[in-house]
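Worksheet: the structure to be examined is printed underneath.
All protein chains but one are shown in place.
Order as written gives the chain letters A, B and C; numbering starts at 1 within each chain.
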Amino acid sequence: MHIGLIGLGKMGGNMRERMRNAGLTVVGYDRNPDVSDVGSLEELVGALPDSPKVVWVMVPAGEPTQATVEELSDLLGEGDLIVDGGNSRWTDDQLHADMLAKKGIGFVDCGVSGGVWGLKNGYALMTGGSDEDVAKAQPAFDALKPEGEFGWVHAGRKVGAGHFAKMVHNGIEYAIMQSYAEGWELLQAVDEVENVTEVFRSWREGTVIRSWLLDLLVNALDEDDDLEKIRGYADDSGEGRWTVEAAIDNAVPLPAIAASLFARFSSRQDDSPAMKAVAAMRNQFGGHAVHP
Amino acid sequence: MHIGLIGLGKMGGNMRERMRNAGLTVVGYDRNPDVSDVGSLEELVGALPDSPKVVWVMVPAGEPTQATVEELSDLLGEGDLIVDGGNSRWTDDQLHADMLAKKGIGFVDCGVSGGVWGLKNGYALMTGGSDEDVAKAQPAFDALKPEGEFGWVHAGRKVGAGHFAKMVHNGIEYAIMQSYAEGWELLQAVDEVENVTEVFRSWREGTVIRSWLLDLLVNALDEDDDLEKIRGYADDSGEGRWTVEAAIDNAVPLPAIAASLFARFSSRQDDSPAMKAVAAMRNQFGGHAVHP
Amino acid sequence: MHIGLIGLGKMGGNMRERMRNAGLTVVGYDRNPDVSDVGSLEELVGALPDSPKVVWVMVPAGEPTQATVEELSDLLGEGDLIVDGGNSRWTDDQLHADMLAKKGIGFVDCGVSGGVWGLKNGYALMTGGSDEDVAKAQPAFDALKPEGEFGWVHAGRKVGAGHFAKMVHNGIEYAIMQSYAEGWELLQAVDEVENVTEVFRSWREGTVIRSWLLDLLVNALDEDDDLEKIRGYADDSGEGRWTVEAAIDNAVPLPAIAASLFARFSSRQDDSPAMKAVAAMRNQFGGHAVHP
Partner (left out) sequence: MHIGLIGLGKMGGNMRERMRNAGLTVVGYDRNPDVSDVGSLEELVGALPDSPKVVWVMVPAGEPTQATVEELSDLLGEGDLIVDGGNSRWTDDQLHADMLAKKGIGFVDCGVSGGVWGLKNGYALMTGGSDEDVAKAQPAFDALKPEGEFGWVHAGRKVGAGHFAKMVHNGIEYAIMQSYAEGWELLQAVDEVENVTEVFRSWREGTVIRSWLLDLLVNALDEDDDLEKIRGYADDSGEGRWTVEAAIDNAVPLPAIAASLFARFSSRQDDSPAMKAVAAMRNQFGGHAVHP
């Protein structure tokens, strides 16, 4: 199979390599000429054989993906396919699919998990779109996914299903990380438990909470026992927010995931405006000292 | 009525004044001789006429209250009464009552709300104990409570009922303050609303959320529009913690109150250990940058 | 002042009466001819004197408001003004204002609080829009608002500011109600406190948590001591959801308000899908019994 791949950053670059290792012919394009195989999208599309041309878009969600899809819509034609493997909001997918459908171009959305480990272990892929469109990109999915029976799903025939499933994956991920993190903080806080890292390490087998994230946390603790070199500052990349928004749209209570999202927001504040207000009220009614 | 009052700090001092204004004869004792009427507990008890002697203890919860009650148990006798008006945990009350009962001394627990405004507006009082014991201190309750039909309740005939009710009052208070505080932070964060203080001020009439705490928050905003002089640091004095513990004992879900308590804990952390762990995990799987 | 008022339901009908009591000439329109003063929007606009005509829209948010504003845009002209007093999402306001601006029609958004008590006590009003536009409707605001210095605010000169402020008001309202509700549940759950209604009643004076909502809750408890006649089922009308969404957009942690929203979602579920999954997992690893 030939495939075009746009976006050769941390994720895209490794995905090109994994697909090539699997025997696919990948033409990659990136704004950075040092890593790009071709000089333009036009050149990339020209390098793909016809019937159908498949182009995988792996650029940041929002404007960059929007612009790339639009440009490709002028370069591709009837029967071709675009796969959006970026972190797009699932609501963007139908807009892209509708625009492309007018020109007969197919669209599949594909949520991709795997991070820096994907090259070696494979990428978990969650796809949305028609059976026909998904089939066109199946060799790419097979190349990218982990070995074995897991790691790929056709989540729904509506476009957006793949990104929706990936979004929820990330929402769950936020809350699982928060779960371990809260437990770690509590163990660190008490005198009873002397060696918190060893406790976490022991949990890697035989416990209910063994997981890959636990293994990773133990790796991190082995490098820096008390995490002294790391600030308690956690970014969020959108999917956690969208998960809570989708839950609100569907009247689904999501207390643990929302708490995890809010903990990240708080972690990025130098001072909490809300707690200023609380301190101000306490001072007003009780004469409690405030901290300047 | 004659009454002994032990503890003449911010609260106790004003309560002495309010009781005296109401015509009671108050003998106050404090470790600080500048404010004390007598030199010792013995002298205080000696200054009270018999049948029955009523002593109101208004010292910090825990050890100080424990020590005071023990000392008084040697000085008082059959038919006398101790009122614990401090912030004792309700579980302490039965222990104190049992110890005193052996000597025939009665015990009433009394949660007191009012802060720096109590002298002028009166103190809300929540009491627990037998009808007979409560009746012995009724003149003091009547003097301290606000005018009108509200502000005093005999919450239960078990000792501890008063402190339990006061504890829940404070738990609710935590969450109501958090409610306003979250709304304030959100309004401050957006461009749409230009004058947040004026919005809060407008809410003082006609809205569903008008309250005394709202009035106080407006006072604070009038002094410092953006609360720039106040750090987002909020202490907690025990009742919020006990409220959540009591809820756990009774399998009562308390999400808003617990969230408010945790927000206070977080406000006092320079850096969040839990979010260090989250940042460490994100770095491990995604190569996300960590902040040193 | 003459004013047109569209929507004469529970809120609108009382608002017409309050404005008339204040001496305004109100022409009301409603789809229900029994309460309507005129037979159509055209007739309503025709009944208003020129320069400027002011029309207050008080219909459900979303489609009904959208349709009404559109119809009015064909009937009004240069210099006239539409006030949207409904529960519109603040993001709708700029769309309406832009559409109307093309025809020279002004727009003010006005969040209205007050419920069934507004006729008597006045309605709290939070407005957004240019100084000039707001001034055109000022007599209506003055008639509707409570007496005294509070209850009206010009929250910002951007349209949407009023609805945004009202939205946050409602978000706070959710959490304050949840605060009292959690406290009530805990007091009901324990033996210590015998008369929960009397405890709540006592809190109406002298406490930190006295408020109008507390007064209302005591009213409800006086009618039905244990709330046996009421199901624990709470609807939500949109503003709570939008508040959390706005917080997410602005990375503002909102744990208590979100918890209150989720509690409402849960209250409407016959069974919790999430807790089915928890029960299923417990059964898988521990052989814990599941309840069919």
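We take it that a contact is a pair of C-beta atoms (placed from the backbone, for glycine too) under 8 Å apart; a residue touches a chain by one contact, two chains touch by 3 or more.
For clarity, every value in this text was computed on a predicted model and none was experimentally measured.
*Asks:* What is the set of chain C residues that contact the non-displayed chain in the whole complex?
*Replies:* 10, 115-117, 177-178, 180-182, 184-185, 188-189, 212-213, 216-217, 219-221, 224, 227, 229-235, 255, 259, 263-264, 266-267, 269, 271-288, 290-292
*Asks:* Name, in rising order, the residues on chain A that touch the hidden chain in the full complex.
*Replies:* Interface residues of chain A facing the absent chain: 90, 113-115, 118, 121-126, 128, 145-148, 150-158, 160-161, 164-165, 168-173, 175-176, 178-180, 182-183, 185-187, 189-195, 198-199, 201-214, 243, 246-247, 250-257, 259-260, 262-263.
*Asks:* Even though one chain is hidden, which residues of chain B still touch it in the full complex?
*Replies:* Touching the chain left out of view, chain B contributes residues 208, 241, 244-245, 248-249, 251-255, 258-259, 261-263, 265-266, 268, 272, 274, 285.
Everything below uses one rule, namely that only the chains that are shown with their structure count from here on.
*Asks:* If you count the contact pairs for each chain pair, which pair has the most?
*Replies:* By number of C-beta pairs in contact, the leading chain pair is B-C.
*Asks:* Please indicate the chain closest to the centre of the assembly, with centres calculated from CA atoms only.
*Replies:* So the chain nearest the centre of the shown protein is C.
*Asks:* I want to confirm something about chain A and chain C. Since they are copies of the same sequence, is their interface symmetric in residue numbering (over half shared, so same) or not (under half, so different)?
*Replies:* same
*Asks:* Nearest whole angstrom, what separates the Cα centre of chain B from the Cα centre of chain C?
*Replies:* Whole-Å distance between the two chain centres: 33.
*Asks:* Going by the contact rule already set, what residues in chain C reach two or more other chains?
*Replies:* 208, 251-255, 259, 262-263
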